[in-house]
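Here it is: the structure, laid out below.
With one protein chain removed, the remaining protein chains of the complex are shown where they sit.
Order of writing sets the chain letters: A and B. Residues in each chain are counted from 1.
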Amino acid sequence: MSNHPSLKAGERAFNVLLLLLSLGVLYEAYRITGFDLPNSAGAFPLMLGAIMIASMVAILWGQRRHTGPGTQGALDEARHFFSEHFPLAIIVFSAMAIGYLFLLTFLGFISATAIFLFVSQVYLRRGHLLTSSIVTAVATGIIYALFKLLFQVYLP
Amino acid sequence: MIKQILATLALSAGALTVASPALADYPERNIQGIIQWGAGGATDNVARSLTPHVEKALGTSIILNNRPGGTGVIGMNQVMQQPANGYTVLYGAENPQLYPVMDLADFDYSAMTPINVIGQGLVVIAAPADSQFDNLAELLDYAHEHPGELRMGGTGAGGLPSTVLAMINSVDSLDVRNVTFGGDGPGITALLGDHIDFMPLSLAGAQDQIAAGRLKGLAVVTKEKIEELPDTPPITQALPDIDSYLPWGPFWTVAVHEDTPDDIVTALSDAYQKGVANEEFQNFLSENGGKSLNLQGEEARQFLERWQSVTAWALQKAGSAKVSPEDVGIPKP
Partner (left out) sequence: MADSVSYFLMAWLDPSLLMLTAIGTLAGIYVGAIPGLSVTMATSILISFTFSWDVNDALALIVGIYTGGVYGGSRTAILLNIPGAPSSVATSFDGYPLAQKGEAGQAIGLSTVMSVIGGLIGVAVLASVAPYLSDMALQFAPRDYFLIAVLGLLLVGSLATESLSRGIFAAALGAVIGLVGLDQVTATPRFTMGSMQLMGGIHYVVVMIGMFGVAEAFFQLHQLNAKPVRQKVDKIVPSLHLVLKFLPLSIRTSVIGVIVGALPGTGGDIASLFAYDHAKRSIKKPSRPFGTGAYEGLVAPETANNAAVGGAYVPMLTLGMPGDAVTAIIIGALVIHGLNPGPMLMIEAPHIFWFTVGNLVLANIFLLIFGLTGIKVFAKVVELPKAILIPLILVLCVVGSYSLNSSMTEVYWMLGFGLLGYFMKIFRFQMGPVILGVILGPLMDKTYRQAMSSVGDDTGSFLLSLVTNPLSLVLTIAVVLLLLSNTPLKRVLLRHRQT
């Protein structure tokens, strides 16, 4: 194999983060019952931690000769990563989603859901006020009827 | 499509009629019932037989969920984590009263508000139908000659089997391998498949299987024979000294978060009292070797404290308590 596939922007960094996570898992597993093998609450978690580390090392090792994402320096790579995977639409939508969760606790289910559905649709569709409000009303109504009335699920 | 809408409407109407008497006040939606043991065991059977009668009295649905694990700590902890609004109730067994002495958790039922102590049950030591043992004495003889070989089904430290084992060990010696299951149900299944040699079980969970000849009763943990299992000898026959711990048995109770408002506690207590008193449920209890208690409020608290002090000190005497009852403030009986 002469030409190695190139890595995505941020790929190596993400894999290293996952490796750190695996080390954390191993440490947490060790804290459960120490190395008290073969039959204890910690035995299986220790094995899982080891497997996570081993497979992640294998992934990183397999990528050692892959060419980089073709960016200049860490800052450029980060910028590249965000422009590729976190375009404005995703960031704004995530912010709306988080806002929705906050609204849920303050406004209750119906108003929060209606506001979220309407605002996010208008944003994502760049307008279409009328259809957005119709969809919002219908969807909120259906969800409310289904969950609250039919299945008596408690909604926030 | 019209059919679908009609069906939905019919169901919604049904839901509304059931919910309507309660719309004014608590409960205005359905309630979650957390069972701290797995499906098919005694606690599960009791909870599922009792709940419909309570639902009728309360005018709402109680959705039962099994959350077994950690001798019931997981289920109890989950209820304690929920808001104190009476919409999550715990269906528990006796085990939480042993959490402090078994070092499983730093709470017991005193950290919750008891709604009802439903009833008390009996224990039978059961073995597979084709077991080489016919009674506990034979099993003990074998275990004395082959220590650490028999496989006992358990439900975790502080579970009913380990408590019974501790009592036996305080008057005799029984060295076994402890195989832990999520509750009576999975344990019975393992007994039926011959994967374990014996298991102390709540009579309410095991009686049918013994009556049908699929399991064998080695001993009932009582002073005398019981009419539900006329062929099974009492445990005192093999171990006369265990007499001092008897009568002893598991119990089932319903509890809610300790900060639950008084009016909700009253509403729940009333509903559960009616439910337990229901004739059909009473029949279920007596047919399954259970004794109805139906205790509320202060009476329930006293019962819980007394049971705890008797059992915890018995465990201490047997040397199997991890923490002395004295250290966690459990008075001597």
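To be clear about the criterion, a contact is a pair of C-beta atoms (placed from the backbone, for glycine too) under 8 Å apart; a residue touches a chain by one contact, two chains touch by 3 or more.
Since the structure is predicted, the reported quantities are computational estimates derived from the model, not experimental observations.
Peer 1: Please identify which residue in B:Pro68, B:Gly86 or B:Pro325 touches the non-displayed chain.
Peer 2: In the complete complex, the chain left out is touched by residue B:Pro68.
Peer 1: Which listed residue, B:Pro27, B:Pro161, B:Gly185 or B:Pro325, touches the chain dropped from view?
Peer 2: Residue touching the chain left out of view: B:Gly185.
Peer 1: Across the whole complex, list the residues on chain A that are touched by the chain not included here.
Peer 2: Counting over the whole complex, chain A touches the hidden chain at residues 8, 10-11, 14-15, 18, 22, 25, 28-29, 32-33, 38-45, 48-49, 51-52, 55-56, 58-59, 62, 85, 87, 89-90, 93-94, 97-98, 100-101, 104-105, 113, 116-117, 120-121, 124-125, 132, 135, 139, 143, 146-147, 151-156.
Peer 1: Considering the whole complex rather than only what is displayed, give the residues of chain B touching the chain that is not shown.
Peer 2: Against the left-out chain, chain B lists 1, 3-4, 7, 10-11, 14-15, 18, 30, 32, 39-40, 44-45, 48-49, 51-52, 55-56, 61-71, 73-74, 77-78, 81-82, 87-88, 104-105, 148-149, 151, 156-157, 177-182, 185-186, 188-190, 192-193, 195-196, 208-209, 211-212, 214, 280, 284.
Methods note: only the chains that are shown with their structure count from here on.
Peer 1: Any idea how many Å lie between the Cα centroids of chain A and chain B?
Peer 2: That pair's centroid distance is 41 Å.
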